[in-house]
Structure formats: C-alpha cells, structure tokens
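For this depiction, one protein chain was excluded, whereas all remaining protein chains were kept in their positions.
In this document, chain identifiers A and B correspond to the written order of the chains, with residue numbering beginning at 1 in each.
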Amino acid sequence: MSPSWPRQLRALLLKDLRLELRTRDTIVAMILFSVVAMMIFQFAVGSRGDDLTEVAGGILWATLALTAVLGVGRSWVPEREQRVLDGILVAPIPRLVLLASKVGAVYAYLLVVEIIAVPLTALFFIRGGQAGDLLLVAVVCLLANLGIAVLGSLLACLALFARARELLLPVLFLPSLLPVVIAAAGATHAVAGGTNDLAEYRGYLLFLGVYAVIFGLVAYATYDHVFDD
Amino acid sequence: MNEYVAAAYGVILFALLLYVVVVGLRSARLAREAELLARLVEREEAERDEAPETDLAAR
Partner (left out) sequence: MLSVYGVFFVAPEDADQGVIQKIFYFHVAIAMVALLAFLVAAIEGIRYLRDRDRRHDEISSICVGIGLAFSILVVITGSIWAKASWGTWWVWTDPRLVTFVIVLLLYAAYFVLRSSAEGERQARYSAIYSIAAFASVPLSFYSVRVARSFVHPVVFNSGGANMPDSMLAWFVVGQIAMIGVFLTVLQLELIQRRADSALRRIKARLEAAA
C-alpha cells in the first residue's frame, strides 16, 4: 500500500460520511428500522406487561443485528453505481483502503443508531437500571460494531450483484452474526438493569474482541478476491 | 432406551439409503443420455455413409 494510505482512507471515509450526511437516507432508515424492530419485540412478547429487563439486552442486539444487515448493504451502493467494483477505479485507490472506508462508514452508522437505540431500550425495557450502566453498554457497542462492520462489509460485497440482493445479504450475514448477538446480548445483560456481573461482562467483551480480530484477518486475507480482476 | 438407539441408527441408514437412491437416479439419467448420444452419433455416421454413396449413384 502506498505510504499515504491513512490520508486516502480518511479522505474516502469522509467522502462517504459527508455524502451520507447530506442525504441522510441510510441513517434515518436505520434508526427508524431499529425503533420499529424494538416495537415488534415489545408487541410480540411484552403485550401482557411483563418485565422484560432480563431480555432487554437480547432485544437490543437482535434489533441491532437486523439493522446492521440493512446498513451494510447500503454502504456499497455508491461504488456499485459508479461501477468501481468492476475493477474500473477512477482513482488508484488501494482496495484495502476502499474496504476499510466502508467498514468505517458502517461502524459510524451503527454508532449513531446505538446512540438512539440503547437509551430507548433502557427506557422501554429495563426497570431499575442505573445511568452508569449505559457507559458499560457503550463499550459493548464499540467492540461489537467492529466485528459486525468488518464482516458485514465483506459479505455485502458478495451480495451486491445478486438478483435477490435484499434477501441474500440477510441470509448470508445473519448466521455469522449469531455469535456476536450471543456475546453482545450477554454482555449487555450482565451489566444492565441492576445486575452487575463484571466477570461475565469482561468474558463477553473478550469474545467480541476475538471475533473482530478473526474476521478482520479473514477480511484482510480475502478482500482482494472480492473485486473482479 | 433401545427404541432411541434404533431410531438413531435408522436415521443414519435411511440417509445412506436416500443417497444411494439419488446416485442410482443420477447414473440412470447419465446412462440414458449417453445412450441417446451414442445413437445420435451412430445415426449421423450412417447418414454420412449414405450421402456420398447416393452422390456416386447419381453420377
């Protein structure tokens, strides 16, 4: 990679983010979707007024997983439209930088969604929580987003040219996301709503870190082959 | 307990059987196609053999 790759990365990332900020399509849709999804959970399991504190973490991460599938598919659209993926690069951007910029964009989108979704989860589903818990959950988000963004960006590329794109990506992505959901929901549950099992929390965080590292390696090893030669 | 053991074995054997049937069907199809193609080639050779003879006969 050329020595200026951090600069290129930042430029690309900022371009994507700025584009998104201008239209706000993806972000708004993701936020709305996450709220609606939480409502589905509420009405599906909570209509009787049960205390959902125990499953609040699960609801949060189920919602975020589904939302991530949406967002990750959208992040490649500008490149697809400019046919960048066909190997016709307008500017000589290293492919790894391109992938990294997508990962960064998705990561940012997820963070924005979480800024809204996490407090909402606490509001709707958790009884007897403390504000400090939110910070701990924030750390879970920061870590989990990494693995989600990396794997998602890679798989979104594979689904890009398929006819049933909207269905293929979830089918591809969600099974691989299951470990993240297990770990992130577990970590959230460990610290939300009154319980504060830090050993458990740290165990799950470690897992999320390993997950991110492993898929980071997979993405690093295979990114070049995603693009047509 | 033994019904469960039998059930487990049964499942595995059934799966194996299923696969054998699939292989059988597939090879039947392959054989059919091969036969068809063989007949096609033989027919074309026969036609080719006839054609120059009729030419000679016409002259």
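Assume a contact is a pair of C-beta atoms (placed from the backbone, for glycine too) under 8 Å apart; a residue touches a chain by one contact, two chains touch by 3 or more.
No experiment lies behind these values; they were computed from the predicted model shown.
Novice: Looking beyond the chains shown, say which of A:Val36, A:Ile115, A:Leu135 or A:Val218 touches the absent one.
Specialist: A:Val218
Novice: Of the residues in chain A, which ones touch the absent chain?
Specialist: Spelled out for chain A, the touching residues are 151, 154-155, 158-159, 161-164, 168, 171-172, 174-176, 178-180, 182-183, 186, 190, 197, 200, 203-204, 207, 210-211, 214-215, 218, 221-222, 225-226, 228.
Novice: Could you list which residues of chain B touch the chain missing from the display?
Specialist: 1-2, 4-5, 7-9, 11-12, 15-16, 19, 23, 26-27, 30, 33-34, 37, 40-41, 44
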